[in-house]
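The complex appears here minus one protein chain, its other protein chains still in place.
For reference, chains read A, B and C in written order, and residue numbers begin at 1 within each chain.
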Amino acid sequence: MFEKILIANRGEIALRIHRACHEMGIKTVAVHSTADAEAMHVRLADESVCIGPPPSRDSYLSIPAIISAATITGADAIHPGVGFLSENATFASMVEEHGITFIGPKPQHIALMGDKVAARGAARELGLPVVPGSDGAVSSEKEALALSANIGFPLLIKAAAGGGGRGMKIAADEAALPEAFRMARNEARAAFDNDQVYMERYLGQPRHIEVQILADGHGNIVHLGERDCSLQRRHQKVLEEAPSPALNDTQCDEIGRTAVEAMKKLGYRSVGTIEFLYEEGEFFFIEMNTRLQVEHPVTEMITGVDLVREQIRAAAGSTLSVAQEDIAYMGHAMECRINAEHWRTFVPSPGRVKAYHAPGGVGVRVDSGLYAGYSVPPHYDSLVAKLVVHGLTREDCIMRLRRTLEEYVIDGIETTIPLHQRLAVTPAFMNGHYNIHWLEKFLAGLEG
Amino acid sequence: MFEKILIANRGEIALRIHRACHEMGIKTVAVHSTADAEAMHVRLADESVCIGPPPSRDSYLSIPAIISAATITGADAIHPGVGFLSENATFASMVEEHGITFIGPKPQHIALMGDKVAARGAARELGLPVVPGSDGAVSSEKEALALSANIGFPLLIKAAAGGGGRGMKIAADEAALPEAFRMARNEARAAFDNDQVYMERYLGQPRHIEVQILADGHGNIVHLGERDCSLQRRHQKVLEEAPSPALNDTQCDEIGRTAVEAMKKLGYRSVGTIEFLYEEGEFFFIEMNTRLQVEHPVTEMITGVDLVREQIRAAAGSTLSVAQEDIAYMGHAMECRINAEHWRTFVPSPGRVKAYHAPGGVGVRVDSGLYAGYSVPPHYDSLVAKLVVHGLTREDCIMRLRRTLEEYVIDGIETTIPLHQRLAVTPAFMNGHYNIHWLEKFLAGLEG
Amino acid sequence: MALGNKLDIDEKQVRRLADLLNENGLTEIEIEDGERRVKLSRQNGTVSHTGFAAPPVLASEPAVVVAVEGTSPAAAEPEGIADAVTSPMVGTVYIAPEPGSPPFVKVGDQVRGGQTLVIIEAMKVMNNLPSPRAGTVKEVLVRDGQPVEYGEALVVVA
Partner (left out) sequence: MALGNKLDIDEKQVRRLADLLNENGLTEIEIEDGERRVKLSRQNGTVSHTGFAAPPVLASEPAVVVAVEGTSPAAAEPEGIADAVTSPMVGTVYIAPEPGSPPFVKVGDQVRGGQTLVIIEAMKVMNNLPSPRAGTVKEVLVRDGQPVEYGEALVVVA
């Protein structure tokens, strides 16, 4: 096992990794910009190195600075966390070239999944379901009708040269297809002087559902069920839960098995997440994140598996400590992302935290680097805390969420706690009736 | 279900009960002395009533004040917490006479178990193992030898009129019995002018092991395994864990089943704990606590059962939400009692908490009413926080304990955190090799 | 600065500077303008109380007024309102011997020490509350039938 791990990240995820390391008896090196000298994980780490000024490009994204810091401290592995360099294949390669272990997947898998077009091709080859489409221009109504049988309805006809919704038509069923096809071509011709169109399945109200993968370098690959991350604002996840209120156990097992098979074909190693859109019983691949995910705690809460620990073990050459048959799901978990932003306007609110008091008690986990007196720097992501709660049922979980949101004190900066408080009492959320568009509509309808 | 519960207690346990209530959608009434007006649970409760001046006898032990507070706020039930009036049968009866539900056992069971002599008799009748003894004076060597077969060795011969160790002899085996018997009688005669002696099994290095019981009023009774509470100082528990490192699953099941059978005979209702001394495979009844126990969270951590919730449900007439076969043990849990005392001298340290920061992350639960700026009053018990951690194995649990003890900040008052930090790295503790005398010896041997 | 002149202090100005000091976590502000000089400073340790002593602002507001009363000075310190006679117990207060009767005392009444001011019912027992001193009833702070806490101010006798 490693003696000393350098954590090439900041904020709550750096603290999360530090905790896993110390629980494994591994020493930690925190690297930080000048803006983060007083950060909690820096204070708790066994060693810390200032690697640059506040701008990320000169500190948390500076490959030479981070590798130099690992060299001078004698770290034998680097954990990239999430964001920053965590999906940078060049960084992963350079780390390994310097004789330091990169705690993550093989660089070629990072590169493959980082290229979204290549990733979609790979997903199809690996047997992951992708949105069915025409795979190229469709030149006639007849061809459109022939292809539609495989694509399925509702179906979207899009201008190949298009953008901004122009030259885009939805056909609800076969009867509506010919006219929609003609209209889309006409609009495309008028708008882009190019009447080439292609077709794909139209997803009107999909959910965002992702599958957590865990793999060692020895061919052992398991999935840890799904997370529902449909509550999004501007493609940023706001609240995640597991299991998804929309799936039954069979669906979960099936998509999990499909994901595991794909990862076995790929020869994947480390943690990873395969993201899908889900609508009416079908999954469609979006992308794969070849790293730890912000919302990993909800999976940890329902499975009892420590993903960061397993990730570190796998990087050190150990085998997984769990087999697929060991993984049992217990209860329900939710994570609120608490951002240093005004809860209605989402204006960032960096600054000094005057009072801080995290909720405690049964079934509660808080991952946060905040403390009273800490100053949230203005240079980085606004995520400052993750409140994760567990309950034996989804209803228990929501009640616990409300109770903990009542208790959470973060004074001095604006946070999104009031938004989560409102979400937690909203019927559509309570019933699990939401999709990826729901939260934006909910926000638009909020008063105050 | 109840609409509003009055919490007749203070400190972390009052907060614990408040949390359970809010998670069940039940409103809370906090009652408090003038010294506790700023307590966390008072701040969080839906209503609060000041019931008297700081001395407990005029506030937390004042039955009229508490029942009046329930009356004026319209509470339909009272939770007594632990300590104070929680094992006062008169209080339980009076509460019920006022048409308010007492969240606890039937008053007669509180009374029975509160009388330690009667409790021992009852335990024997209910089939709980008690320390075997002569049940009266033993008048001859011959009788002593005859009885010894049933009592077992080592065996203690005690002066009936005795005290202070005089007239007390231990016989290691049958061969040593006659001489020990004669010496004990002679010493007894010389010391007390009365040579009557009796005999019982001698427990040299027992562990304190207790079984958690949960019962509704409908005959459903389950046990939730054992807790090992052998780490004690002056009969005060310091750190508790579950499962016990000394028991195997079979022993746990057996003593649990025995306890459940006894409670079925008794017709017990609510939560309760049966405490045993354990030595070399045998259990001996000490007493039964007819209430919630401070260390209940370790059981909650390994079973996932919310004991306070079940206790409230049972008081409201609901049936248990778990059957014995539903109860599975997962991993290992430990609880550190953090007292506002100097960790070496145990001198109480009330006063203002200048900085407070509880540890977070995976597998951690903190039950504490502390916050930055709160002043620990000098009038009550020094327990100010319970740090409870869970791990998949006992070793994981200890590593997590160390990690969280590194993170815990309570500044401005002295606490016993440094003691727990030392315990957590001590081999005898790490190996689970301790008994009820071990901690006192450990403390005596500590430097500084 | 001329000794004969009264020192001209603009309190608002100093207050504004103090705010600046606090808001920005400074330890010193010094401003000189010709003869005049203003310097504000703070020692390190004393500053620490400004924030810490304040109880945390709860993420949610207390739901019911009684909760706020519970943490009010009246509850915390029975002597909160000067000359007020406070409740020695939790219960329901009655200001008259029976429904419809005139009250025991009203504002302006002269009372003797020992004279009943109100009755407090607790556990179905009626407890007379005698005046601790002779004086004039300045204020009756409770309504008939109102629940009261320990230490709550009931009647002002001065």
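Heads up, the rule we're going with is that a contact is a pair of C-beta atoms (placed from the backbone, for glycine too) under 8 Å apart; a residue touches a chain by one contact, two chains touch by 3 or more.
In this text, all values refer to a predicted model and were calculated from it rather than measured experimentally.
S.K.: Considering the complete complex, identify which of A:Phe102, A:Tyr371, A:Tyr408 or A:Phe442 is in touch with the unshown chain.
M.R.: Residue touching the chain left out of view: A:Tyr371.
S.K.: Which of these, A:His109, A:Arg201, A:His223 or A:Lys354, touches the one chain of the complex that we don't see?
M.R.: Considering the complete complex, A:Lys354 is the one touching the chain left out.
S.K.: Hey, which of B:Leu145, B:Ala191 or B:Ala355 is the one touching the hidden chain?
M.R.: Considering the complete complex, B:Ala355 is the one touching the chain left out.
S.K.: Even though one chain is hidden, which residues of chain A still touch it in the full complex?
M.R.: Residues touching the hidden chain, for chain A, are 27, 30-32, 34, 37-38, 42-53, 59, 64-65, 67-69, 71-73, 98, 352, 354, 371-375.
The working rule: only the chains that are shown with their structure count from here on.
S.K.: Where centres are the averaged C-alpha coordinates, which chain has the largest centre distance to chain A?
M.R.: Greatest centre separation from chain A goes to chain C.
S.K.: Roughly how far is chain A from chain C, centre to centre by C-alpha average, rounded to an integer in Å?
M.R.: Each chain's C-alpha centroid was found; their separation is 52 Å.
S.K.: Take the average of all CA coordinates in chain A, do the same for chain B, and state the distance between these two points in whole angstrom.
M.R.: 44
S.K.: Taking each residue of chain A in turn, which ones touch at least two of the other chains?
M.R.: Chain A, residues with two or more chain partners: 355-357, 372-373, 406-407, 409.
S.K.: Show the residues in chain C shared as contacts by 2 or more other chains, in ascending order.
M.R.: 52, 54, 56, 58, in rising order.
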